[in-house]
Structures are given as structure tokens and as C-alpha cells.
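Report on one structure; see the data block that follows.
A single protein chain has been omitted; all remaining protein chains appear in their positions.
So that you can tell them apart, the chains are marked A, B, C and D in the order they are listed, and the count of residues begins at 1 in each.
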Amino acid sequence: MLALTTTWPDLLVFITAAALIVVGALGVISLTNPVHSALSLIITLFGVALSFLEQSADFLAAVEIIVYAGAIVVLILFVIMYLGVDRHPHDEVEPLVGQRVFAALGALVTVGGIITLMAKSHWVTGVMSASMNGTSLSSGQGEITQLGQSVFTTYLVAFEVTAALLIIAVLGAVQLARRDRESEVEQ
Amino acid sequence: MTHAALVTLLAPLVGFLVLVTLRRDASERLVGSVATGAITLSFLAALVTWVGLLHRSSREVTVTLFGWLSTGSLHAPVALLVDPLSVTMMLFVTGVSALIHLYSTGYMQGERDFRKFFAYLNLFVFSMLVLVMADNLVMTFVGWEGVGVCSYWLVAYYFDRDSAASAGKKAFIYNRVGDLGLLIAMFILFSHHTGLGYLQIATSASTHLSGTAATWVVLALLLGASGKSAQIPLFNWLPDAMEGPTPVSALIHAATMVTAGVYLLVRMAPVLALSGSGRTTIAVVGALTAFVAATIATSQKDIKKVLAFSTISQIGYMVLAVGVGAYGAAIFLMVAHAFFKALLFLGSGSVIHSLHGEQDLRKMGALAAVLPWTYPTFLVGWLAISGLPPFAGFFAKGAVLTGAYAHNKTLWALGVVTAVLTAYYMTRLFVLTFRGRARYRDTLDAEPHESPAVMVAPLVVLAVAATFAGALDLPWSHQHTLDTFITSTVGVSASTIGVSGTGQWTLALIDVVVALLGLLAAFSLWRSSTARPALEPRFLERVWYWDDLYDRGLGRPLTRVAEETTRVDDVVVDRVVEGVAGRVSASAAGLKKVQTGLVRHYALGMTLGVSLIVVYLVARVG
Amino acid sequence: MTTLTLPTINYLALAPFLVMAGMALVLLIATALTPSRISTRVATSAAVAAAGSALVITIVQGWQIARHGAQLTAAHSVVMDGFSALATASISSSLIFALLIAHDWEGRERFVGAEYQMLALLATSGAVLMTEANDLAVVFLGLEILSIALYVIIAFNRRRLKSQESSLKYFLLGGFAAAVFMYGAALVYGATGTTNLTSISYFLGANVLVHPGLLWAGGGLMMLAFAFKTQAVPFHFWSPDVYEGAPTPVTGFHASIVWGGAFAAAIRVMVSGLGTQSDTWRPIIWGLIVLSTVVGALFAITQVNAKRLLAYSSVTHSGFIWLGVWAATARGVAASVFYILTYAPTVLGSFAIVALVGGVGDSDHYLVKYRGLARRNPWVGGSLALLLLSQLGVPFTVGFDGKFAVLAASLDAGNVTASVVAMLAAAVAAFAYLRWVASLFAEGDPDVAPLVVPWASRVVIASSVVIVLVFGIWPAPLTHLAQHATLYFQP
Amino acid sequence: MSVPASWYLVLAAVLFGIGVYGFLTKRSVITMLMCVELMLNAVNLTFVTYARTLSDISGQTIVFFVMVVAAAEVTVGLGITVAVFRRRRTTSVDELTEMRG
Partner (left out) sequence: MHSSWWLTALLLLPLAGVLGVSLTRSRPERARRVALVSVGVEFALSVVVALLYNAHVAQASTWDFGVRWVVSAPLGLAYDVALDGISLALVLLSTLVALVAMLSDRAPRREPAYLAWQLLALDFTVGAFVAHDLLLFFIFFELVLVPSYFMVAQWGGPSARRAAMKFFLYTFVGSAPALVAVIYLGFLHQHEVGGNLSFNYSALSSTVMTSSQAVWIFVGLALAFAIKAPLWPLHSWSPSTYGEAPVAAGAQLAATLSKLGTYGLLRFALALTPLAVKSVTPVVLVLSVIAIVYGSLVAATSRDLRRLAVFSSVAQMGFITLGIFSGSQIGVTGAVVLMVVHGITTLGLFVLIGALERRRGSARLDDVRGLQGAVPVLSGFVTVVAFATIGVPGLGGFVGEFLILLGAFGVHPAYAAVATLGTVGAAVYWLWAYQRAFHGPLSENATGMADASPTERALLWPVVALVVALGVVPAPLLSRVAPSVQQIVAHVTPTGVSR
């Protein structure tokens, strides 16, 4: 089955992407220094971008690198540096009794259950035609065009309201990060 | 005639209402006149009623006043039944009451709550009349309870004496237990569709009641009668009731109320007729009570206590008479007893009055000289109750014993023994009071004096009545005037009893002999002595330990049960609720620890929640 | 060359959102252009005006819907039906209340500027968007607009550490929940091939899924987000901490505006989108109901802090609203909407008083402070007592009518056990309210001065009391409205 | 032909699981934030995979929105973190326990 449907390069790309993703993710959760975690996150993001590429989502792959790795993680790194929390690595002893066990249990059961449910459903049960006015992902057209069309038709409202989100982000950042001029009195 | 009956009934009520609304500072003369006048009026009206009834062809007259308890199939109107039985009762109740009212105006002079006393007394007479004049059981029950309430008030008249208060309570509660019987009897009758009116019952009992049901009714009635008429097993409230003023003892606890049970049984003769075993039980209870009470009376030291047990014993005779079907004899003895026992009580009241409240026989003696009126009248009463001819007691008791003889020889024998005892204890009482040394001088500083005229006059009237009441129902040539008169009600005539003329003479002779026996024995034993421990065993003095038995067997356990129940209520019932509430708050307090404030715990909780959902979905998808 | 045909947009449907977000933008620009900070009075007026306009617009919407029926617009991603109009109306009026409470609070705390109003408007616009979202993507965006703006205003009071701490907690858990929600949305997308709710329901109506596991997993995960926002146990953990930490005017947001959006979206997704699968998700909601009512009640009775108490109380109330969702019938939806519609003013009125009692600093909310309030300020104390009794479910208050409506709907659909459990839990929770009410009337500290009640709070308290009483005794107008708040699509 | 979609879906699920586990076990706010990013990336991966499987561009479009949301979230989240840090000198969530019960 595997050999029949999958070409070796594809398989190789997948394995690479999967390796990047898993290693990066494990790095995020296992490294104690936030800076290292952030760098590890970038590895995952590259893996995700790679799998986007592999699944003909080229534009998203680019955005993933530029926005995520380029902007978000940099912002995170900036804050880590700004606060200087990298110099205070956290104690690796888990203070909460049973937290890890239950966390592992919860994550495993949830993910395992979801995978089971997916597998029971042959991984996908939807059909393309279900979308009332979705734009089909046809191979002939440029992916960006389709994406653009989708954004400005099906998801026009969604797209427009992201503006509100961005205003909030700006407003919030300003409001939160501003220092009070008057003395800060704990009440 | 119906109007006269109404006046008979309502005059005491009006008297009561007038007394209640009188000004607090009304003079004793006014109060006494109103009270006595009301009862006298009632008595006169009763006479008119009687005469009216005699001139009627129908001997049952129903006077319906208004509908009372009428709902569904229940019809219990306020209605009077004027028939020979009720008229007989009305006559002697109002008559004796009138005399005792008159007596009381003297006896109660200067007492606190004079007005209240007479109000209660009037109310009592009213209730008693309701009891005897009612046309149905429910209304009888009204009077039945009404006399109980008045008795409670009057026994506890000296309420600041704990013994009086307790006695009143005891009387009421014992009566209440008896009332259960009457209630149950009504319930059984009603559930057998006999109706609750006496005339209805008389006509429908034989068709609607099975033998078993009739027996249950009779037993229930007997319970009721034993409560009110102080029979075994509920007799021991009556001696305590002597805590009340002596006129009260005379009226309520000797002449009228305590005979209500007998009246009820006679009234229910149509039902009694259906249950042989029921009647036998009645007869046995009566005979036993007569005997037991008589034994106790031989050893009492309190003049009123002796009379109280004597009353119980005499009522025992009446009940015995009912049980053997000698209804006429029962009523005869009831009337005769009303006269001589009221006489004796009032006489003893006069004695007590003269001794400034002394009731102990040992501290009396030789009063014959100082009480010129009381002494002879008391003498009459003594002879009457002892059963010596020609006094009423001889005839009445004779009738009862004749009935018993015809029915059951054992019961008759018991009755005869009781007759000996009766003569014995009454003679003892008489001797200790009026003969011997003037022992009162040891304890009393003042000189005894005869009572005023208002007190003496009733004594004389009663003495006359006690002497001649025997004429009401003379057995010779089967006259049986009284018996014949009430036959229409009870349906059984003395002439059907079936003792031959010779037999009756023989029995009468035996009665006289045993009475003399007891009399002479007592004379010889008590003329010179005041204390004979051998003849006054503790067993008898303590009333066969009857009170102790109730106290140990019922009173104390019940008190404990009540206390335990209270504890259960405080501890268990409430604690269950508090416990549930406590458990809720405890679990709430325990739960509170879940909210640790640690965001990772919160996230974990959420994750586990999601896991649960996922597990459920996996399980559901199969 | 492909042509781009923009979808037609019914701006009436989007108008409430646009008015709110637009006013936020106007205020933002005004802040940027004016040299000094905008006065609170101006900012409040502007924001209230926007909310008021939104309210008016919903009336027009309702009129339109009554005449032309419900409609989809903007490529079916937005729906305008009776349900969205009523939910939006509830949210808009709640916003007016919340703004008025905040106005007095800002005065006490000496905050100036229009930042709070802007964020409140934006957050509310997110909630409004959720009520009319017909696409999982729009639901998600509405949810995030609402949430992210909330994170900021919860942390608004920079002087209070608790404010920031609670914001951070809420933010972390909210982000977590959002991610789970989106994962669920992705699975639903995979299961049905679309994110549009109408399409989903058509798809499910036309196809019987032999293997519904994927769909169920998606639905189950999405439910977490709704449960999270509506404070259903076990996804409620944030709420007491956030209620306690957040500035009191913001606390009032949760059970009114946030619930308006979250329950609206939950109902739309669960009933309209996944209504065919109700047999599957009902047991999950059953669990939420039982846990929320019981746990909320149990926690409520041990609280000593008014705001925490109200948080747990709203957890219990959330369970009641879920009862209506459980029914998944027109009656159920109407009942839940009615509940939200009436609970919002109740809880906002309560918080208006809590904010007043908290006083300057907005930090001391312990119940002991309420001792004797009804003696010092009879009207305020009496109002609070009434609002609490309404939450307790005493007849002739909206609280009873709401409980009655959801119970009726749930029983009508055959959910006896959960109904009984919920009622018993409500009885347990009664202790919490009653204790509070009792302390209001107790002999208080004579040295405590009576509260000064500024006009804005006065308006809020008076209106909420009027609503609670008038619609408690005469609920017909609201039940009528709720009855007509039908979903555009309901299987 | 590419690898089966199921592989990517499992990969995404695993990534999601790692994110969840990390979120539950890391104490630094910033690391937790990164874990949320991991989860969102799993979501994105799932969407893209389904977009390919269903041959529907919508899945990709939504990824776009998720990214916007992620950016906004991170901005605000870091803002809060900074604000808290100023007062408490810590980014450990375990020390934020002033409110409980």
C-alpha cells in the first residue's frame, strides 16, 4: 500500500518534516532555557512549513516561515531577552504531585482517542462538494490566486474582522506594556 | 312537653352563661341563687316532662333542634330523645343536683372563685343533661366529654394544691382512655351502617351487626363505661378525684357523672342483646370491681376515700346488673345510690366542715352529739347502703343480686360477699366518725359545730329519699314500677328474669342476714379501736398496688418512651437533616481544595475533561 | 485571469458589529489625534451611543426578519435570524449596563482616556459576531476578538496585581481552549468538507455517516471551548479567579456579554450545525449540566468573597442554560435565550452594587463588608437582595421564570434526572445567596458610612431591578421574543 | 503522489499532544505560550492536510486566519507577561496563586 501510492521523495520529505516537527516540539517541552525552547520551536515551524510545501500549500509555507518564525518567535525571543528570564532556568523538579503523569495520561488519551476516531472514520468523511461555494483546489491554477479568491469571497467577513483583532492587539500591547506614571500602589 | 324538656336542658346552660358574665364582685348570695335557681327550674321542668311523657301514647319523643354534624352519610343532629330512661335520668340528675347546689351555697361560703365554682357546676349539670338527653351517640359524647371537662376543673378546683391538680389531670386522662372505647364503638357502628341515633341503632342493630361486631362494640362500650364509671381497669382515678370540694364529690363522683357509663350501657341494650359474651364480660367486670373496691374500702383512713371506693363498688353492682340483663335493677340502684351516696357525701362534707377540713377517720369520733342533724341523716344513709330494709339500698341491691343469681351463681356469691364487706366498711366508717372517743380534741382546738340550714336541709331531703326510694321498684307482686317504665327502652323486663317468688324471699333474707353480719362484725371490731393493722393490710391500703402497677407498667415506661422520642427527635431526625447539610458543606469544603489557584491544575482539569469526552466518543463509536 | 466576484453583503446583518468596532476605531483615532486624554464622560457617551445604536439596529433587524424571514449573507458566513437579533440585543443592552458600571469605576479609580471603552466595544463586537456567525472560521474569529480584548481589559487595572494575575490565567487557559476548539473545527472540516454551518447540516442531512467518529471528535473538542467560555464544569476553573481578579465592571461582562456570544455560538453549532448528532452530544452536555449545577452550588456555599461567590453562582446558572441547549428543541433554544436575556441584567445589576461596595481600589469584596448594607442604604441593599433572590429562583423574579423555562424545555425533551439534580443543586446554592441576603439585613458596623451611589450605577441598579421584577411578574414579552428567536436552520 | 493524508493527520495529532503535554508541564508563561503555538500548528497542519484531501482551498484559508489569531494572541499574551513580570519578577505560573478556593 505504502509502496504503491507513495514515491520515495515524498516519503523522504515527510520523514524529514515529521522528524523536524517532533524533534522541535520535544525540544520546546524538554529544554529548560526558554531561549532554547524558542529556537527549538523554529525547528518545528520549519517542519510544518515543509509539510505545507509537500501538500501544495506553498504560500502558507512561506507565511509560516515569515510570520511565525520570522515575527512571532522573534517577538517571543525579544521578550525573553527583555525580561531576562533565560538567566533563571526553572528547576526541573515538578512541584505539582502527579501533574506530569496526569498530563501525559490526558494528552495520550485525548490524542489516542482522536486518532482512533479518525481511523475509524477512514481519516476523512467529508467531500469537497459539501462546501457551498468553496473554491476547489485544482492543480492547474495558482494556489495563491485561489487563496485570494477564497479570502475575498467565502471568508470575506472573516478576513475583514481580523482587522478588529489587530486593533485589539495593538491597543492591548500599548495598554499593557505602558508604565504608570504614578507610583504603583498595590491595593 | 318538648318545651319542658328544652327548659330542663337549657336552664343550667343559661345559668352557666349568666354566671360567666356576672361581674367579678357579684355577691355570693346572688351567685348561689342564680345557680341553684337554674337547676331547680331544670328539675321542675323535668318533672313536667315526666308527667307529659306519662300522658303520651308514644314513649319515645325526639326533639330535633338543629343539624350539627351532617356530611356525607353522617347525620348527627342536636336532638333530644325523651323516653322513660332519659326522663328517669333527668329527674334524679336535676333533683340531686338542685339539692347539692343548695348545699354548696353553704359549704363553699367564702371560698375563692365562688362564682367560677357554680359556673362549672351549672355547666356540669348541663353537660350531664346533654349526655342523658341526647338522641344519638355523638351528642351523648358531647355531654360525656363535657362532664369530664367539668370534673377536671372541679377536681382541680384547689389548683394551687399539687395533689388536686394531679388528681384533676389523672381523672381527665383516665376518662379520655375510656372515651377511646366510646369513640371506637361509634366508629364500628357507623362503619356497619347502623347510624348513630339511638332509635336507629335499636331498629337496625340486629340486622346490620354481626355477633363479632356486636361483641367489639360492647367491649368498646365497656371500656368507655369503665373510664367514666370507674370500673376495672380504669377505676383508680376516682379516689384521687376526692381532692375536689365535697359537694363535687357528692354530685359528680357519686351521684351523677360516674353513673354515666351504666347509663350508656343500658342505653345500648339493643346492641348488648346481640352479644352474650360481651354481656358476660360486663357482668364479670362489674362483680370484680364491686368486690375489689369493697375490700379496699375496708382499710381506708380518709372518710371520703372510703366513700369513693364504696361508690366504685356500688357502680360495680350496677354494671353487674347490666351484664346479667337486669337493666331495671341497674337503673334502680343508680337512682337509689344517687340518693344515699349523695347523702353520705354531703354528710361527710358536713362532718369535714365541722372539723374545719379534717378528713382522717382516726381524728374524728363521738360526733353524734355535736351534729344533731348530720348524725341522723347519715345514719339513714349508712343503713341504706348497708342494705337493711326498709331503706332503698335493700331493694335496689336485692334486685341486682336477684338478677345475678338468675344468671350466674358465682357472680351472685361474689355479690353477696361484697354485700358483707359493704355493711362492714360502712359501719366502720360510721362508728369511727360518730361513736367512740372524741379523738378530734387531740388535734383540733376549735369546737365542732353543726352546719348551717342550707347544708342541713338537703341532707334531710336526701335522707327521706333514701328511705323511701325503694318504693320506686318494689319486687312484690311483680310491681317493678321503674323497671316496667323503662322496659320500652331496654327491651328486657325484670319479670322475665325468672326467679320464683319463694326464691326472691329467700334471697332477700340472705341479703338481710349478710348485711347484719357485716354490721355486727364492724361494730364489735371498731367500737373501741382506731387502728387494726391486721384488718388494714398494706395491700388494701395501697389499692391492690393498682396505681403502682400503672405507674411502673405504663406511666414510667411511657415517660421514658416520650423522653427517648424527644431525644430521637433532637438527635436523629434533626441530625439527619443537619448531617446531610453538614455533609454537603464538608464536601464543599473538601472540593474547595481542587481550586488550587494553579493555572496548570486548571488546565489539567480541562484536559482530563476533554479526555473523558473523547473516551465517551470512542466508546460510543464502538 | 480569474475574476473575483465579491459576495453580496447585507449590511444590516453586520451593522451591530460594524457600529461597535467602528466606534472603537473612531475613539482610537480620536485618542491619537487629540493631545490630551479623552474624558471618560465623552468616551462612555460615545460607547453607550454605539451600543444603543446596535440595540436599535437589532430592532430593525427583528422587523426585517419578521417581514422577509431570516437570511444568510456574505457568502453564507453570516446569518441574520431572530436568534441572532435577540442575542445581539441582549449583548448590546448588557454592554450599556457594563459601560455605565465602568464609568463610575473609572471615576473612582481616576482612569482617563477611552481605552477601556474601545476594548469593551471591541470585545462586545466579537460576541456579536459569534451570535451571527454561520461559519466555524467566523465563530473562531469572533471568539478570539472577544477573548483577546477581554484579556486586556481584565488586566486593565495596572495597580492591582490580582487583575494581571487573573488575566494571565485567563489568557493561558483561553489560548489553550482556542487551540482545542480550532482542532475540533479542523476535524469537523475533515468530516464534512466544509466549515459552513448550514453546509454542515445539509451535508449531514443528506449523508448518513457510517463512521461518524471524526465528526464526533471534532464536535467534542469544539464543545470544550463553549463550555470554557460559559464556565461549565470542568472547564470553569478560571472563572472564580478571574471574577475575583478582574476589575468589577469587567466581571459583569462574563455572564452577560461573553455568555451571550458563547451560548449563541454553542447553540448554533450544536443545534443548527450538528443537530443531527444530538444523540451523541447530549450525554456530554448532560455531564456538563450535572457537574456545573452541583459543583457550582457546592463551591458557592463556601465562599467568603462576593465576586467569587457570584462566579460559582454563574457556574450553576450556566448548567441551567445548558439544560435548554440539551433539549435542542425550539423550546429549548427559546428557554436558553430567555435565561441569558434575563440573567444578564440580574448579574450586571449585582456587579454594579459589588463594584460600589468594593469602593476605591476595587479590591475588598469580602462578604463581611455587606453586613448591614440594607440598613445603611435601604435601596441598594434591597435591590441587591432582590437580585440575589432572583438568582436563587424565587417566583415573581426573572430568575424563577428562567429556571422554569429551561426546566420545562429539558423535561419536555425527557431529561428528568438532570432536571432534578439541577433543581436540588439550586436549592443548595440557595444557602449561599441567602447567607448573603441575611448579612445585608444584619446589624452592621455603625461607623461605616453609607455608600454614595453615582448616577450611572443608579441607572444600572434601578433598571436591573425593574427588569427583574417587571419581567418576573410579566414575562410574556420576553418569552414571546424568545419564542421567535428561532434559529435560521434547525433540523 | 504524496504520502497518505493519515500520516500527516497522525503527525499533527502527535504534535498537538506534545503541545498539550508541554502546556501542562511547563511553568514558564512564555514556554506555555510556545506550547499553544505547537497546538495551533498542529491545527494548521490538519487543516492543510484536509484541504489537500478534500481538494478544497478553504482549509488553507482558515490556516491564514489561525496565524493572524496566533500573532494577536502572542502579542497580547506577551504584553500581559511583561506587565506581570514587572510586578512579580517571575514568569512562573506556579507563583500566581494569590486567588484560590
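FYI, a contact is a pair of C-beta atoms (placed from the backbone, for glycine too) under 8 Å apart; a residue touches a chain by one contact, two chains touch by 3 or more.
Computed from a prediction, not measured in an experiment: that's the story for all the values here.
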Among the chains in view, which touch the chain not shown? B, C
Only one of C:29, C:304, C:438 or C:452 touches the unshown chain, namely C:438
From the listed residues B:165, B:366 or B:608, report the one that touches the chain absent from this view. B:165
Contact residue for the chain not shown (choose from C:74, C:133, C:344 or C:407): C:407
Chain C residues touching the omitted chain (full complex): 331, 334, 389, 392, 394-396, 400-401, 403-405, 407-408, 411-412, 416, 419-420, 423-424, 426-428, 430-431, 434-435, 438, 441-442, 474-476, 479-480, 482-483
Logged for chain B, residues touching the omitted partner chain are 66-74, 113, 138, 141-142, 144-146, 148-149, 152, 156, 159-160, 162, 164-166, 168-169, 172-173, 176-177, 179-180, 183-184, 186-188, 190-191, 558-559, 561-563, 565-566, 569, 573-574, 576-577, 581
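The working rule: only the chains that are shown with their structure count from here on.
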How many angstrom lie between the CA centroids of chain B and chain D, rounded to a whole number? 96
Expressed in whole Å, how far the mean CA point of chain A lies from that of chain D is 5
How many angstrom between the C-alpha centroids of chain C and chain B? 78
Chain D: positions in contact with at least two other chains: 9, 16, 19-20, 23-25, 27, 33, 49-50, 53-54, 56, 58, 61-62, 65, 69, 72, 76, 79-81, 83, 87, 93-94, 96, 98-101
Residues in chain B with touches to at least two other chains are numbered 592, 595, 597-601, 603-604, 607-608, 610, 614, 617-618, 621
Residue numbers on chain A that touch chain B, as the complex places them: 96, 99, 102-103, 105-107, 109-110, 113-114, 116-117, 120
Which positions of chain B touch chain A when the two form their complex? 598, 600-601, 604, 607-608, 610-611, 614-615, 617-618, 621
Under the definition above, what is the set of chain A residues touching chain C in their complex? 113-114, 116-134, 141, 145, 148-149, 152-158, 161-165, 167-169, 171-172, 175-176, 178, 180, 184-187
